[in-house]
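A single protein chain has been removed from this complex, and every other one stays in its place.
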Amino acid sequence: MSATAVHSLWTTTAAASVNDGIDKIDAPNIEYGQLAPTLIVIGAAVIGVLIEAFVPRKSRYYAQLFVAVVALAAAFAAVVALAAGGYGTTKARIAAMGAIAVDGPALFLQGTILLAGMVAIFTFAERRLDPVAHGNRVDSFVAQAGAVPGSPGEQAATKAGFATTEVFPLALFAIGGMLVFPSANDLLTFFIALEVFSLPLYLLCALARRKRLMSQEAAVKYFLLGAFASAFTLFGIALIYGYAGSVSYGTVAKVVDGTITTVDPALAGTMGNDALLLIGSAMIVMGLLFKVGAVPFHMWTPDVYQGAPTPVTGFMAAATKVAAFGALLRLLYVVLPGLRWDWRPVMYGVAVITMLGGAIVAITQTDIKRLLAYSSIAHAGFILAGVIATTEDGVSSVLFYLGAYSFVTIGAFAVVTLVRDAGGEATHLSKWAGLGRRSPLVAAVFAVFLLAFAGIPLTSGFSGKFAVFKAAAEGGAGALVVVGVISSAIAAFFYIRVIVLMFFSEPKADGPTVAVPSPLTMTAIGVGVAVTLVLGVAPQYFLDLAGQSGVFVR
Amino acid sequence: MNPVNYLYLAALLFAIGATGVLIRRNVIVVFMCVELMLNACNLAFVAFARLHGNLDGQIIAFFTMVVAAAEVVVGLAIIVSLFRSRHSASVDDASLMKL
Amino acid sequence: MDTENLIALLVAAPLLGAAVLLCGGRRLDRVGHWIGTALAAVSFVIGLVLFTDMLGKGAEDRSLHQHLFSWIPVEGFQADVAFQLDQLSVTFVLLISGVGTLIHLYSIGYMEHDERRRRFFGYLNLFLAAMLLLVLADNYLLLYVGWEGVGLASYLLIGFWQHKPSAATAAKKAFLVNRVGDMGLSIAIMLMFTTFGTFAFEPVLEATGETSEGKLTAIGLMLLLAACGKSAQVPLQSWLGDAMEGPTPVSALIHAATMVTAGVYLIVRSGEIFNGAPDAQLAVTVVGAVTLLFGAIVGCAKDDIKKALAGSTMSQIGYMILAAGLGPIGYVFAIMHLVTHGFFKAGLFLGAGSVMHGMNDEVDMRKYGGLRKYMPVTFVTFGLGYLAIIGFPGLSGFFSKDKIIEAAFAKGGTEGWILGSVALLGAAITAYYMTRVMLLTFFGEKRWQPDAEGNAPHPHESPKSMTIPMILLAFGSVFAGGFFSVGDRFMHWLEPVTHHDHGDSPLSAATVTGATMVVLVIGVTLAWLQYGRRPVPVVAPRGSLLTRAARRDLLQDDFNHVVLVRGGEHLTRSLVYVDHTLVDGVVNGTAASVGGLSGRLRKLQNGYARSYAVSMFGGAAVLIAATLLMRAV
């Protein structure tokens, strides 16, 4: 049904104009129920904008926080309802006239994104870490984005108790885009979603309260490179469209595996011209690889992760990866399965250099945030190993990995926000020396996260790694598994280095202090630890979940 | 006229845009080059739409413009704030974070 | 009552003593030595009981067995803790526990002033237990336990005065050299296991006929290696001289009378194996002959009275090994000489100890002289021992040694001639160096001066507890040989175990005896000419090359030092280096290189957005190219 449906979405109106009058337009039917999660979040975001406009400054923070949390909770409820309603499995379908797919992977990923987003919002809202400025509790975002760093204007803004509460609607917009991204079922929706969640992120990156120059620099880099990448993606889409004459996943897929063949000899020149297809798909994939931060499209990652406000970093690192990998999966499994033998080797190569590159470069990092950035690159490589499996197991293993990984990441970055000195967060590794002596609990928690990153058994990291490697091996990519374990070994080295630093080296006299956070951040960290351990010790339930959601709708 | 020429032109524009991104220092210019790349895409879309005789491409082109506009808004915001704090619009000056 | 149940007690009594004395702590210090002596005596008494009981039985059913428990039960591998008491072992039991008891008694006096006397007796008891276990075991593995047990005891006793580095070193050396021998024993046992599927005496010795001579030879040679270690035979003899660092009673008991003869026991016990392996036997005889001369020569050169005696011990055991190597011709005489030697050599050592006791522990014979006046008892007993060992007609040594020489000739053929004449030569040298010891110690004028602190020794007779054992042993050295030889008593006694044939001596017994007498006279005269007639210089003259070599144990230690010790040190030192640089280096090197790579790759992250864009652009190009390429191929 999808092919015609998509056509009709645009063409009916056009056709109508030529044909018999304009007395009847068959309105496109939108399944609002099935789109509820996205709609709720976007709606909430819009409300957020309105709040900025109409609610007095003093109460904006609470209003925004309230709206955001409620919206995310509601959206998550909607996802659960849909999943319970069987839309993940039996009743999986394509909604909104073929624009959105509602199926297992989509729901699973949306659920993950929403939870991760929720936790991230908590860290956004944290106001106890920075010292009270001029009698106002402040969060980790700049008082007034427009004010020049260090200028009297900035101080005035702070004194006046300004706060960039826009971050909440921005985050909601981003989340909304992320919800659509992995469930987009035609390339246009795909592209729009990409932009919808990218643009707010660019802005969020620029809004750090401390180290604003770095923050802005991060934003610029992220923005320019992001735009650059999305231009490639768009051109890729154009070529695919040129090849298939449609942007609907279903149609393209059919054309690719040749169930639809060219009818018009005049179009033979382009229609079914594989060059277009191959180049196009390569360019789209490149755009996605950029988002997941795979080598060699990873270079923005460390700088942006370092410069962005840490809560935002955590959010990006977790949610963006989830959304982007979701989209990548759908693209490769739904649109380009016919091309498997062309993209598999390429992705194989990318996975290898990503795993190794990330792990190796991380060894010599001296800034905790950059370290985590490179670790996230390495993990992108591991996940790619699962993607390459091109089996149902592959999908579910990737889903599971994403779920496990995102919470560890947010938790880890949340811990990073706690370790502070006069200049804000003390992110330089040397500052972390002896943390285990000063505050064993925080150090222990962070150690748990690091062990999970390193994939030590009884942590979620191990379950995930095992799942993807298993899938890869079953998919016949045994060599990839070997590379994987080697790079995990390399990666282990620098995670261990941090642990050594925290526990085995004597604390420095001028070491950082550990701020006592509000329940918000505590929940974020707590959830992280809980998920890490539960998924490590008893992952079966979630594996089942991921396993059931392993089927895409075509 | 052979429709493929439009594609060549689009590709050419895209290449020019990309090259611009790679070689120009001024953030604004770099950004405009990105816009150029997007417009190259538009040209390709329109050409293909014509080729296929359906309007999807043309509509996508409109979407693209909107997106481009949005990017301009966000981008300029960021760039301006950067410029105000550094008094420089050179991409290369924004290199605090490295290694 | 069935006596075999007593066998375990033989071992248990001294073992109990050792346990009590070593764990008992200081509170036993006052009575410890009596407990030790008493328990030694107990096992001697039990030995006597068993002996008399055995005499009451017919020659065939004299072999008793006691199976205590199954020791190491493993698939296809059966090792039991079980004892076998036959004529051979009972002989040893009596010797060991008898002499042992005497020496315990002697030690009470000798160690009187040592505050660690209790521990000393503990070690002595431990030794007795191990030694008895060695001779009572009914399989080679259990024998091995005793074998190493006596090694341990000897280690502890040689190094008893641990504060003396020399003592500690000597102890370590003894243990290590013995370990080399033990390697032989364990390999022999393994061979037996793979050959016969067992290593209990009876089944093995009965099955020797069923396997190849080659196997038997291999086993025999390995057993010989073991014997060399324990009995200080060339090439593993070097430890015995140093072992004299131990208290004299130890030298008497362990390094003269009993432990060092274990090798002889092993070979005689394994007679069947050697009978089946002529080559092994030949090797045994050769080792015996060489050591016989070696020890004798060393004995001639030493000025330290104990070391001289040690050399003599070596040489006398050489006789025994030689005899044991002769097969059924010699087994009996080997054991007989072993027993008599046990008496007189123990006596001699106790005598030496008594002398040292009176001379402020001076051991250099050149600082003795004319002691017969000061310590008559010692003089007499020592003298009797001396006469016995040189084989003075009618005394023990005469009978036993003479028989061995006969047997050597009786081996027949060239070998017989060679071995016989070597044995004769040995007899001559024995006479020479023993006379030398005698003269240097008891005759001539006194040569001792005040030592550094200016307190001159006041030679005096030792207390009863010391002299009585000496006297008793002297009796043994005088009469034992005669008693054994009357009507070949000893031969008939052992025959059921060792079997015996007379061989065909090319010379009549009388001739051999005559020859022995002649060489004996020659030896004594030579010694008298050198040390009896003219005064003895207190400082040893430089002496001939041979003498100097002999003083250094014929350079054996120097050889060991250069080849083994130095070589070993270099090896270990270089290995430590290898372990650190190579084995570890490879790992660390890999880590370092990864780190370096990381450092270089890191430089790519230069902070310039445009260079990032370049990498993206390049990446995209590669991606596209690769995709197209995949289609192309």
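Per-chain numbering from 1; labels A, B and C assigned in written order.
Assume contacts are C-beta pairs under 8 Å (C-beta built on N, C-alpha and C of every residue); 3 or more make two chains touch, one makes a residue touch a chain.
Going forward, contacts and distances are computed from a predicted model.
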- Pick from "NADH-quinone oxidoreductase subunit M", "ABC transporter ATP-binding protein", "Dihydroxyacetone kinase subunit L" or "Sarcosine oxidase, gamma subunit family" the UniProt protein name of the chain that isn't shown here. "NADH-quinone oxidoreductase subunit M"
- Task: Kindly name the visible chains that come into contact with the excluded chain.
- Result: A, C
- Which residue among C:31, C:529, C:562 or C:575 touches the omitted chain? C:575
- From C:12, C:49 or C:207, residue that would touch the chain that is not displayed: C:207
- Task: Quickly run down the residues of subunit C that touch the omitted chain.
- Result: 22, 69-77, 81, 141, 144-145, 147-149, 152, 155, 159, 162-163, 165, 167-169, 172, 175-176, 179-180, 182-183, 186-187, 189-191, 193-198, 207, 210-212, 215, 568, 571-573, 575-576, 579, 583-584, 587, 591
- Task: Can you list, in ascending order, the subunit A residues touching the missing chain?
- Result: 437-440, 451, 456-458, 462-463, 466-467, 469-470, 473-474, 478, 481-482, 484-486, 488-489, 492-493, 496-497, 500, 503-506, 538-540, 543-544, 547
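As a convention for this text, only the chains that are shown with their structure count from here on.
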- Message: Thinking of each chain as a vertex joined to the chains it touches, would you call that graph a line, ring, star, complete, or other?
- Response: complete
- Most central chain by CA mean? A
- Task: If you tally contacting C-beta pairs, which comes out ahead, B-C or A-B? Let me know.
- Result: A-B
- Task: Just give me the whole-number Å value for how far the CA centre of subunit A lies from that of subunit C.
- Result: 81
- Whole-Å distance, subunit A centre to subunit B centre, using C-alpha means? 24
- Message: I need the residues of subunit A touching at least two other chains; which ones are they?
- Response: 220-221, 224, 228, 232, 302-303
- Message: Multi-chain contacts only, two chains or more: what residues does subunit C have there?
- Response: 602, 605, 607, 609, 613
- Message: Give the list of subunit B residues in touch with subunit C in this complex.
- Response: 18, 21-23, 25, 30, 91-92, 94-99
- Item | subunit A - residues contacting subunit C, complex | 220-221, 224-225, 228-229, 232, 274-275, 278-279, 281-283, 285-286, 289-290, 295-297, 299-300, 302-303, 341-343, 345-346, 349-350, 357, 360-365, 490, 493
- Within their complex, subunit B touches subunit A through residues 3-4, 7, 10, 14, 17-18, 21, 27, 30-31, 34, 37-38, 40-41, 44-45, 47-48, 51-52, 54-57, 59-60, 63-64, 67, 70-71, 74-75, 77-79, 81-82, 84-86, 91, 94-98
